[in-house]
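Only one protein chain is missing; all other protein chains are in place.
Here the chain labels run A, B and C in written order, and each chain numbers its own residues starting at 1.
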Amino acid sequence: MDMPGEDIIRDGDLILLYYDRRRKWLVKASQRDFHTHKGIVDLGSSIGKMYGDHVESSLGYLFYLLKPTIYDFIMGPERPTQIIYPKDIGLILLKLDVAPGKSILEVGTGSGALTMALANLVRPNGHVYSYEVRPEFASIALKKLTNAGLNPYVTIRVGDAAEVIQEGEFDAAVIDIGEPWKVIPKLREVLKPSMPLASFSPTFNQVERTVKTLERFGFIDVSTIETLLRELKVEEGATRPFSTMIGHTGYVTFARRSL
Amino acid sequence: MDMPGEDIIRDGDLILLYYDRRRKWLVKASQRDFHTHKGIVDLGSSIGKMYGDHVESSLGYLFYLLKPTIYDFIMGPERPTQIIYPKDIGLILLKLDVAPGKSILEVGTGSGALTMALANLVRPNGHVYSYEVRPEFASIALKKLTNAGLNPYVTIRVGDAAEVIQEGEFDAAVIDIGEPWKVIPKLREVLKPSMPLASFSPTFNQVERTVKTLERFGFIDVSTIETLLRELKVEEGATRPFSTMIGHTGYVTFARRSL
Amino acid sequence: MDMPGEDIIRDGDLILLYYDRRRKWLVKASQRDFHTHKGIVDLGSSIGKMYGDHVESSLGYLFYLLKPTIYDFIMGPERPTQIIYPKDIGLILLKLDVAPGKSILEVGTGSGALTMALANLVRPNGHVYSYEVRPEFASIALKKLTNAGLNPYVTIRVGDAAEVIQEGEFDAAVIDIGEPWKVIPKLREVLKPSMPLASFSPTFNQVERTVKTLERFGFIDVSTIETLLRELKVEEGATRPFSTMIGHTGYVTFARRSL
Partner (left out) sequence: MDMPGEDIIRDGDLILLYYDRRRKWLVKASQRDFHTHKGIVDLGSSIGKMYGDHVESSLGYLFYLLKPTIYDFIMGPERPTQIIYPKDIGLILLKLDVAPGKSILEVGTGSGALTMALANLVRPNGHVYSYEVRPEFASIALKKLTNAGLNPYVTIRVGDAAEVIQEGEFDAAVIDIGEPWKVIPKLREVLKPSMPLASFSPTFNQVERTVKTLERFGFIDVSTIETLLRELKVEEGATRPFSTMIGHTGYVTFARRSL
């Protein structure tokens, strides 16, 4: 996401326009007005400024011009309800040992949130192969990857991963489809021995069947977790957790392929 | 962590010796015996085998020979109590947009767990600058980084970050010291505008003072979270969360530098 | 809440009108129409039916006529935002050993939710003395207690508990005010030796000061907890926690008076 000398905002650059923690937008620097409840922001006036600087809306409120991070792209617009959240993505990246140069298989591109995070880390010489049966999802994900400049590191294929996977020799695999057990036999073939796999599912029942199938196909070190994220409302002398939180996104099952 | 053609275990290679989810060890392939409650494992017999394969102990139990991942190094031996856990590391990596080529500042090397995760992702052309006031911690961390082959991507300096930081121009910064507020003014200088920062603290009181200081020094998009990780005990027809879990590690405060 | 032979609904009786988990109302059996999104319910038609039976709305939907429980009264209408929730009330009742015949002191009547739960359990020969500085809150609470038939077991006093408490000899005390530390010295006097106390506060700062004050005034067995409640979405083959939950209500500090 970070390129040397790119600290000055140029025409066409992406900006995370920040008002406060609830109000931030991914926008493009260009000669147009952006309407908000806190007044109109002249996006053209951001051109030539540095990232981190701010502009004033027509009503006199400050809007900061931040350089979008991978997190901002993940949490950005066009987010379907069933996204894998950053709290889970972070742990998946670590457990799958995603790193520069790796070849990663993703079954179920979905919103492309995880695809972006994977692509961002396998650069410059690794690659993500992502399968998606719904062409419209593949298309949205491709658009988001292109927007984030990550498309060179990803190949999205429309189709059933269990049928079409040919590449072989993956360093890690991640599954985010409704019936993970259907692709596990195939993953056993294409994942390198010893390498890790992660599978994301919202329900207990899916987890139970996934774990059973993994064990049947010789996967080891099988474990399933859920993470809960709470945000603190920090005010001097009145600090407490926020009263609302997300109660559930899904469970993540991890495993490693034995020889 | 992954190098092409390295799938055959050679003399001196690191192995994650896996018996079950509670019993795994980071060992070196060499002509020696490794004693466990499930019998003696002849580590020399692993040489020439593929990662993912297994050996049998003197009592006939199977031990798998896995290739260590960054997660295994983080959760490995010589782990002091106050480690930043993977659940938090993953989210920090994502929020800080750690990626190949980045220049990252770490204040408080501590156990080196986070240092390893950072170094693993800035490769091959990025770098991690890590400060630690306690020489013995710096020394342990350096040993672990060397063990994991990540030392070329890290510079550890013994000293107070608030005093000695000279590099400037960091893409991200992470703080893991008892009094984060002391280095925040300095971080304001050396972090590039718009770039993200994360600070890890176990107590509410630290969080309150950190947030107040960040706001005073012009940081924006300040938020504090905690993550809880629960593990499921998956058994067909009897699936439930495990009865024990870690109740608290710490809070992570995120912010971004305004111009 | 339960009186023998009261299973037939009579004119004027309270009913929990139940459509589904999200739509239930506390209403009075009387000759009037009750308008809902699922049609009009003729409340008069409930008279003479048994609790547990149902009526049909004008649009043909079933509405069940349930006998209100203490839980329904607590979760009923006129609920200000800062209620003590059942998850906390239940534990408070148990830790304070609230039971028939006890004399309980409540500092901060608030919404009256906890007052109702206390009154319900000290019957028939115990009593709750509740203090509230805001007359309008005292008034709402009294109305709710009367509605639930529990007013004979409660005395609500408008005023500052620290000033006016005279009763002495309480078996237990519960505090739900913004500055619990202000009444702790007084509670030390009026609570019987060995007897338990509970204090509810939303912020960790309040907790810290409360605990410190309790220890200073010779209270022992001091502990502070928070409870989190998650609801499961149970569907055959697709069971999971609901995606929303309440992230925080407050902390409860328990202690016992030493001699």
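Methods note: a contact is a pair of C-beta atoms (placed from the backbone, for glycine too) under 8 Å apart; a residue touches a chain by one contact, two chains touch by 3 or more.
Bear in mind the structure is a predicted one, so any value in this text is a computation, not a measurement.
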Sole contact to the chain not displayed, among C:34, C:129 or C:204: C:204
Contact footprint on chain B, counting only the chain that is left out: 202-205, 230-231, 237-250
Interface with the undisplayed chain - residues on chain C: 1-2, 7, 18, 21, 24, 50-54, 64-67, 69-71, 74, 86-87, 89-97, 99-102, 117, 120-121, 123-124, 171, 192-196, 204, 207-208, 211-212, 220-232, 234, 236, 239, 251, 253, 256-259
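Here is the rule we go by: only the chains that are shown with their structure count from here on.
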Chain pair bearing the highest count of C-beta contacts: A-B
Centre-to-centre distance between chain C and chain B (centres being mean Cα positions), rounded to whole Å: 46
Mean-CA-position distance for chain B and chain A (Å): 21
Geometric centre distance via CA averages, chain C-chain A, whole Å: 43
Multi-chain contact residues (two or more partners), chain B: 204
